[in-house]
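Note that one protein chain is taken out, while the other chains of the complex remain in position.
So that you can tell them apart, the chains are marked A, B and C in the order they are listed, and the count of residues begins at 1 in each.
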């Protein structure tokens, strides 16, 4: 019953098998191998565009390097105030950008509203020397509250950003989960809506360690090779990343993995919703489920070995917030979540229901 | 016939199998898994000391983070002028240290002589505000010329460094190859001789991607968790690193792999030495072999598909340098080098010998 | 009628004369001159404590270097969301700290409330690796809204900060104006209340360019010499700074200058308050005066050549905010403000009053 994070599991077996199959033979190091080349080609095909693609092993590296490529040291990076890049990467964007300023924007359910972005940008006029200069916007799809931006919402944010000469980064740590939920194409959810660079996550959805930074505007990627090398993120045995990515993308395998994770979240939500005392403020849109439950239910679940994170009251409106007797928790499902884990969780929750 | 680098191969099969075996089950992310814990314990046992151990995926990350932990932004990092940290990491130490100065020392065969270190340190007096302050020394074992420092030599450098309040880092990208050649214990080659922190490489010697930073002085490691996270080098699925390292160390597997690589280098040297026109300036001490050969021999080998790097005249004394008709090349053997590759290489070389 | 800023004037004549008097003779460069030494001594005497004192030419340099001395790259700097260090220094604290994160706290009239600080610190638990670590708190005295913290308020913030192992920096760009208004000693307003390091401003109050960073805890200053040199803030002809500071402090000259500036602000407030249509939301506590006035009064003043800044609605409660027909402006008086400027300003304002 591990709902702590979608990186609690190992790799999907098919992807792991591909890694093993790629082990033989001798290839040039540092990404000059055929696995890397093929994986790059597959991503360009997937996005229906000639992109600049870079693989690395961590999402923090991908996000921070991508933002650094968009943002000078005297620039501002705009993002939601609860975004992963803001709170959960120990200042990696500040580090890789040589000291840019992160500006957190408020917003319900982890989402930035167009008006809030517009007003914030107005407070950072271009050319005012005493202030950091607007440089980049980072949006998470799906975000920290498991919510999605619609294509129109993405397009609206990108339009406002671009009008201020601000580039747009999408943190796609859960890109696959968002995509299958949206039912659109990868291109529609990114560059066709205005996104300039994407952190294309694969680790949470079935690889062991594999992320891609995808630049839709190749001119933004000109220095990225040096940034990645200098950051220690160019792996010597590049096939490790290339082979994982190929197996991940091949035959739409990644979409199947994401679908399974999303379905688990929806199923779990439906089952928990029937239990008295449980409140589900937000219908799960991807593979994260947020639940308000009685404190003794939480205690019973933890006593039974269930793993998940307390979420405080982050993202909730005042009226939605937990009472003193309740806790607000995050449950994450993944490609590896099994039905019996969900059923057991629901069973224990039901047994400790006040009803 | 790939002698370009010891990271041209994939992983050793036993290590890969262990990675596959570790795939099942659910564990806390970010290094809080039992594989990581066990691998840390094994390294402490190996070094006969309670160390602070950190795993990551790249040697550049390991070296740069380790040096940053020893060096303030206004500090000097002393190393050989041809060291990997100086020339081959695109400024990673400068990046991770927030702008420390790398000071390259000359020396035959990639080695720093005690007198040269002493004189250099004298030129960086403590407390002279206009100058960067002496902070760390990085020595490579084995080094860029495939040479080894004896234990006495390491101890002499460490003593000089410590007398100037300078900490010592060992770049052990080829630690295993050095160790089996020296015939000493890991402790003798490191902290017993005065080394403060070690980049313990495993990728070149049989893992897919796994390095460890080992602090023998634990007080130096207090900030390392933040540095690693902020640098994007904390992998979410920590078992990827832990499982590789366990299999690498278990049953002295790593020493067997290194021995094989070193024997290949020695055998290849012995065979090449019998060919007229071939000069071997330095007896191979680990798994790197440096050869001066006629230009047409080099051309014949490359035409036959042999892969290796031209080495210019780096590290050679004037009297040793190649003539206009000769080239100086580096041949690297590894755990995966097969005898028939060596034999084929020697055969082609012999066939194009001027004799 | 220049009320734009207290750095619109040149130097106070007595200070300028001292600079001229110090011009003769030959002295060691880079701060090893007797003027610097004497000025350091005078500041230690003033603060009744053996401090580490460093002079430089700009407030941005002083603030950013001081915060960098308190904050590692993975640290958080807490300050008011409208603080000068947050908004008006183009990211200097991020630059000098090698990428620390600035965390802005809300608060009425530019002040941080103890509860807000306590709650914010609770959200940055020590040792949580994914998050930047709490490191420093910066409070401005007087602050961006011209408001003062009482000694008890400073002490309360310092106590909360220290309990979380967070060091306290005071931005004293208008230290003198605050001090004479408070009627306490420099020691009471700083280290006796818990402040660890002070940016002691003198430029806005009568010098040409002279600021001091004063460390009450000398152990925090150990690296400051290198930081200042490396930042290009060690002036070669140190007497420029030392001589200004001596004349500034001698015979309590600085307090007289500040008193004059504060009295001008109070007088101007009293006179403006009698004009119909003018609202003064905050009684001036130092030398900054904030005024809500009709738009046509503002237009008339600007047409007559008055200089001052529009302040939007920053710091105001909703009920206090200007209507669509009003503007909210900041008027700064200084040691050089002359009565006739105030009288002329008030006269024009009165003439355009709706009354």
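Please note the rule applied: a residue touches a chain if its C-beta (ideal position, glycine included) is under 8 Å from a C-beta of that chain, and two chains touch if they have at least 3 such contacts.
Quick caveat, the model's predicted, so the values are computed rather than measured.
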| item | value |
| --- | --- |
| Visible contact partners (per top-of-document touch definition) of the missing chain | A, B, C |
| Of C:71, C:120, C:203 or C:287, the residue in touch with the unshown chain | C:203 |
| Absent-chain contact - pick from B:73, B:110 or B:294 | B:73 |
| Contact residue for the chain not shown (choose from B:129, B:155, B:220 or B:300) | B:129 |
| Residue of A:22, A:51, A:77 or A:98 touching the missing chain in the full complex | A:98 |
| Per the touch definition above, residue among B:3, B:35, B:55 or B:95 touching the missing chain | B:95 |
| Interface with the undisplayed chain - residues on chain A | 30, 72-74, 98-99, 129-130, 133, 223, 225-227, 229-230, 234 |
| Contact set of chain C toward the excluded chain (per top definition) | 2, 4-5, 7-11, 13, 16, 19-20, 22-29, 56-62, 64-65, 89-92, 95-96, 203-204, 208-209, 226, 229-237, 239-240, 307, 336 |
| Chain B, residues in touch with the chain not shown (by the definition above) | 73-74, 87-91, 94-95, 97-102, 129-132 |
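FYI, only the chains that are shown with their structure count from here on.
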| item | value |
| --- | --- |
| Of all other chains, the one whose Cα centre sits farthest from chain C | B |
| Middle chain, criterion being Cα centroid separation | A |
| Whole-Å gap between the CA centroids of chain A and chain C | 41 |
| Averaged-CA centre spacing for the pair chain B and chain A, given as whole angstrom | 35 |
| Chain B: positions in contact with at least two other chains | 226, 229-230, 234 |
